[in-house]
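Got a structure here, written out as structure tokens. Questions coming.
All protein chains but one are shown at their positions in the complex.
Chain lettering (A, B and C) follows the sequence in which the chains are written, and residue indices restart at 1 in each chain.
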Amino acid sequence: MSAFFQLAALFLLLNVGAGLLRILRGRTTADRLLAVQLFGTTGTAILILLSLATGESAYQTIALVFAILAGVLGIVFARYGQPSAPASAQSQELKHELN
Amino acid sequence: MTLQLAFDVVLIVTLVTCAWAALTAPDLLRSVVLFIAFGLLLSFVWVRLQAPDVALAEAAVGSGLTGALLLSTLNVMRQKEAQIAQESTDAARESESEQEVAVAQDS
Amino acid sequence: MSLIDLITILLIGAGCFFFLAGTLGLLRLPDVFTRSHAITKADNVGLMLIMLAAALQVETWATRFKLGLIWILTLTASATVAHLIGRAALNAEQKPWEEST
Partner (left out) sequence: MHDTEKAVSVGRRRLTWQQSLDVLLRGATFAALWWILTEGDNAAWVLGIPSVAAATLISLAFVPPTVWQVRPFGALRFGLYFLSKSLLSSVDVARRVFQPHIPIKPRLVRYPLRVREVKAQVIVANSASLMPGTLSVNLADDVLTIHALDVNAPIREELGILEERVAGIFGIRLEERTE
């Protein structure tokens, strides 16, 4: 069983690597935010799998910290992570289109 | 055993790529995001080295707290820069108008 | 191999499949909004399945509740972050992608 958990963890780590590619290629701030979200969720899953593989329950606490951090970092990013653009003409127009 | 080795190799390759990208990123914001990602990956390294307490500290302080602080610093820096740019354009405009006044008095 | 182990393997396999779907969506979809769709939905279900598998493997009920707590935290966090990403992209005047036909 331990080997299977390791394999699944390896697979998810490769997923994280692919997400890193998105950060590297992404042009907008929102793209990078997405990758951080991916890291939070996938990282939690990897840690749970590693704790199953080794039987070490301390890793679950780290998974808990990851889960909390993903939320905090996301909110901090949305607050500070971009030039504060007030609703300009174009976005007003976009909102108007929705009506 | 080989699976663990494969995990470690992938981890190290991703970690080093991430570190390199963070150092060479063209803008600071991307650097900070990559730094946070680097911290998360580094905490996996600590897990693999069987040091869960260090991993916990790395995730919470090294990645989360430092990342948030860097971001808010970046924000303050941007505001200062915008302020300075604003002041310099104001100053330029003022000196221009002074010159105009001087020209008007001359004639 | 016991029945519980078999179910665990199935659940983790399905979880990994959904994580793969999320990552593939992240790489293939055309704009921030659609990528956010993929990440938010697929990854949370993937995590849920892996948590269920882990809940079968651990011994105590306290640990099972802890896993549930982690899942709920991730769920709320990613729903909130998805909303914030969407709003940030909208405020930054990004037009949602539309098929050009």
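Quick note on the criterion: a contact is a pair of C-beta atoms (placed from the backbone, for glycine too) under 8 Å apart; a residue touches a chain by one contact, two chains touch by 3 or more.
Being a predicted model, the structure only gives us computed values, none of them experimental.
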| item | value |
| --- | --- |
| Absent-chain interface as seen on chain C, which is shown | 17-18, 21-22, 24-25, 28-29, 31, 33-34, 36-38, 40-42, 44-46, 60-63, 65-66, 69, 75-76, 79-80, 82-83, 86-87, 89-90, 96-99 |
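Simple rule for what comes next: only the chains that are shown with their structure count from here on.
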| item | value |
| --- | --- |
| Category of the chain touch graph - line, ring, star, complete, other | line |
| Identifier of the chain whose CA centre is least distant from the whole-structure CA centre | A |
| Centroid distance [mean C-alpha coordinates] between chain C and chain A, Å | 10 |
| Centroid spacing, where centroids are CA-atom means, of chain B and chain C in whole angstrom | 27 |
| Whole-Å separation of chain centres (CA-atom averages), chain A against chain B | 17 |
| Per-residue multi-chain contacts in chain A, two or more chains | 29, 35, 77, 81-82 |
| Residues of chain A defined as touching chain C within the complex | 1, 4-5, 8, 11-12, 15, 18-19, 21-22, 28-31, 33-35, 37-38, 40-42, 44-45, 48-49, 51-52, 57, 60, 63-64, 67-68, 70-71, 74-75, 77-78, 81-82, 85, 87-88, 90-91, 94 |
| Contact set on chain C toward chain A in their complex | 5, 8-9, 12-13, 15-16, 19-20, 22-23, 26-27, 32, 35-36, 39-40, 43-44, 46-47, 50-51, 53-54, 57-58, 63, 66-67, 69-70, 73-74, 76-78, 80-82, 84-85, 87-95 |
| In the complex, chain A residues that touch chain B | 3, 6-7, 9-10, 13-14, 16-17, 20, 23-24, 29, 32, 35-36, 39, 43, 46-47, 50, 56, 58-59, 61-62, 65-66, 69, 72-73, 76-77, 80-83 |
